[in-house]
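Just below is one structure, and these are the notes that go with it.
The other protein chains are all here in position, but one chain of the complex has been omitted.
We just call them A, B and C in the order they show up, numbering each chain from 1.
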Amino acid sequence: MPLPAEFHDIAKRVNNWGRWGEADEIGTLNLVTDEVVRAAAAEVRTGRRVPLALPLKEDGVQSGLIPGRINPFHTMVQINHEIFGPETVATSDDAVTMGLQAATHWDALTHVSHSGRIYNGRPAGSITAHHGSEFSGIDKIPHIVSRGVLLDVAAAKGVDRLPGDHAVTPQDLDEAAEFGRVTVRSGDIVLVRTGQIQVYLAGDKHGYGYPSPGLSVHTPEWFHARDVAAVANDTLTFEIFPPEIENLWLPVHALDLVEMGMLQGQNWNLESLSTACGEVGRHSFLLTAMPEPFQGATGTPVAPVAVF
Amino acid sequence: MPLPAEFHDIAKRVNNWGRWGEADEIGTLNLVTDEVVRAAAAEVRTGRRVPLALPLKEDGVQSGLIPGRINPFHTMVQINHEIFGPETVATSDDAVTMGLQAATHWDALTHVSHSGRIYNGRPAGSITAHHGSEFSGIDKIPHIVSRGVLLDVAAAKGVDRLPGDHAVTPQDLDEAAEFGRVTVRSGDIVLVRTGQIQVYLAGDKHGYGYPSPGLSVHTPEWFHARDVAAVANDTLTFEIFPPEIENLWLPVHALDLVEMGMLQGQNWNLESLSTACGEVGRHSFLLTAMPEPFQGATGTPVAPVAVF
Amino acid sequence: MPLPAEFHDIAKRVNNWGRWGEADEIGTLNLVTDEVVRAAAAEVRTGRRVPLALPLKEDGVQSGLIPGRINPFHTMVQINHEIFGPETVATSDDAVTMGLQAATHWDALTHVSHSGRIYNGRPAGSITAHHGSEFSGIDKIPHIVSRGVLLDVAAAKGVDRLPGDHAVTPQDLDEAAEFGRVTVRSGDIVLVRTGQIQVYLAGDKHGYGYPSPGLSVHTPEWFHARDVAAVANDTLTFEIFPPEIENLWLPVHALDLVEMGMLQGQNWNLESLSTACGEVGRHSFLLTAMPEPFQGATGTPVAPVAVF
Partner (left out) sequence: MPLPAEFHDIAKRVNNWGRWGEADEIGTLNLVTDEVVRAAAAEVRTGRRVPLALPLKEDGVQSGLIPGRINPFHTMVQINHEIFGPETVATSDDAVTMGLQAATHWDALTHVSHSGRIYNGRPAGSITAHHGSEFSGIDKIPHIVSRGVLLDVAAAKGVDRLPGDHAVTPQDLDEAAEFGRVTVRSGDIVLVRTGQIQVYLAGDKHGYGYPSPGLSVHTPEWFHARDVAAVANDTLTFEIFPPEIENLWLPVHALDLVEMGMLQGQNWNLESLSTACGEVGRHSFLLTAMPEPFQGATGTPVAPVAVF
């Protein structure tokens, strides 16, 4: 079923192809200028740090719902191995196999395509098994350090977590910004809290993934208007799932990644951050969320840290 | 062959077991206090960012010299898969298998043991195949954001890179600190540049690994005296290889990780950082170098970023 | 809780340590002599072949019940890659990550130990992370081709499958041999059919694993008395699970693998074989069930074929 006219209308309004030149591969991360970074560092006033990644473990968020996306599988290669002889220093080494989108992660801009295109109008066929993403692979992102802003939609609404059928709207984002007394600015990385990750933390992987609150198809325009650099949240699917428009699957992915060229993050644990923002009395902070530079990859685990 | 008396003498002088309590699992990272982080953030004056990780790819630094430590092996799980039907949004997913110490990485405190012990006096046998590190696994590190200091030993000596038989001494570190007009403080993360990674970047993996300059067995006392939080460099083996004392293999690992409880980093690309420090006229910066929280792991890939 | 006296009594009666010399690493497979193989080949009278392996796929029998035993995870490395230029011959390559005991498999003799020992009295500590099994690894098995005998316990009892609490006893084995009009001989590979794999084939992975019928702790003596070379069945755990004697877990594994030195196979699909035996009117056949020679491994996938 072709994408509906409504989708294409929004796509036109948020499209950034060519905005940073034909050769650009990183999209809205261009908005994180030196000036933005200086201002972000100025957010550090207490030194308090809050980690946002889930542990990487075999019993992670993947339930089998998404085929081929396996939880981190950790094995030992050496254990206290006296490689240089008895009574010498012994070494332990380990290895992992994992889906790059399995845990707390960033989607690369190439994680989705639509109508045969990826970000900046390049052909989707430039993604191959032998090279991965020829363009806009996650390794093309040099660094992600910027101001982070928590839009705590659940807290703003006075609930622990949003219900599974709640599509987070632009109005919700406005309310959350007002709740946090924060104005979203160009180059910001916006973290949207639904509280949904509590379902996983309570042991219900299936319930975590589906049904899930998430971003509405109308949010990309809100992010575009504010020149947001990247957006992450605390759900498996990022956008509301199942979708708000019947048979229109993953429209937010297509708008954010393909049209705007804006990275998305999923499975971020924003619970402690919500608490910290409340205690510090501030919903903005320095955020470091550096991708692991997997060559050609369409995603990456990330271990973000907010610093107040 | 048992560890020599000289080793045990140094070990006593740098030992931190019990310093942060019997339950401690993170060692010198305790030294990164909120105050240290505030001061680190104050290093950001230009907004310039320098990434320090090598690309994660099959053609990485591992040459087969270290058995079982495989370069990142990246494969595709989905490519433009129209999972919801024709003409819908298509997704691409990928996966990786890799040695956790294969690329730019942190050693966890459990990466080595000696005399049957790991950091804080715990038994080496607490590392198992099924659980990995019961104590001091890399997932126990909540965050690594601090002040970074580049001790550019090669630049201080006016050479591109140190020769393969050069053990970096405390005096070398002093000279490099003077060269950079920087004083190493409690909680700093020290990056020691030898220039050795140029050998890898020029395509010679074997020459990169061996012979290699690296830290002398006398450096742990220097770091200990200054309460350094962590140390990383631009070599495969961290310490000089082959070792400076015959048949005493990996003594620096044993002193740093087991006795001091101080994380080590290897295969960090410090070339652009050296250039940036020269251009900015400063050898200190905000450093973010967050481990990926692999549960029980004895190491982790890391994608550090220096911010000036 | 120490192993009970009853276990040790049986252990003494079935113990084969030293029977084939102190250096032996393959146990009862020594019983498959050239003469046995000639007789096995003489079983081929129709040319009909029946494969006994489950497909190797991500949706395999592992449900997460056994930590760290992951189903085969298959990914593409190249897809129609014109590696030598446009319009040339294109290649496709793939890779897999899997638990060696995840699917239709053989346990190596080292898969279990008890009281610090593996088969032939060697120390369990000879299994290490860096080398795997120093002794009796699956790669030490040169070949497995012998006469196969199906003991169709379910069919002999006139049921589709045995109930989950049914421990297959020596008497059951006798009945099944009589049902199949077959006499088990020295060097035979015995396949014991419970029908339990139907539960997996019907889509219920959890029900397949637990509760499960399986071999009773009294069967090793039956196999020992007949000098059987190896035994496989159509369950996840091989032996009845939960066990017939409270708190005595995996006794059959310990008796078969450690004491007798007899390979065990699990997750073999014996459904078509049962049908074929009925149609051919014979419960013996040539069986090929060659391990993949993974160096030092404690198990291996296997794709057995019965030939009538």
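Operating definition for what follows: a residue touches a chain if its C-beta (ideal position, glycine included) is under 8 Å from a C-beta of that chain, and two chains touch if they have at least 3 such contacts.
Keep in mind that this is a model prediction, so the values were computed, not measured.
Touch with the chain omitted from the figure is made, among A:14, A:53 or A:77, by A:77.
Remark: the omitted chain is touched by one listed residue; of C:16, C:63, C:274 or C:288 this is C:288.
The set of subunit B residues touching the chain not shown comprises 58-59, 64, 67-68, 70, 73, 75-79, 81, 83, 92, 97, 128-130.
Against the chain not displayed here, subunit A makes contact via residues 67-68, 73, 75-77, 79, 94-95, 97, 129-130.
Against the chain not shown here, subunit C presents residues 1-3, 33-38, 41-42, 44-51, 53-57, 66, 68-70, 72, 74-80, 83-101, 110-115, 124-125, 127-129, 132-133, 139, 142-143, 145, 247, 249-251, 253-254, 286, 288, 290-299, 301, 303-305, 307.
Criterion: only the chains that are shown with their structure count from here on.
Among the remaining chains, those touching subunit A and also subunit C are B.
Residue numbering at the subunit B/subunit C interface overlaps substantially, since over half of the positions present are found in both copies.
Centres computed as Cα averages put subunit B at a distance of 45 Å from subunit C. Distance between chain centres (mean CA atoms), subunit A to subunit B: 27 Å. Across the assembly, subunit A contributes 68, 70, 75-79, 83, 92, 97, 128-129 as residues in contact with two or more other chains.
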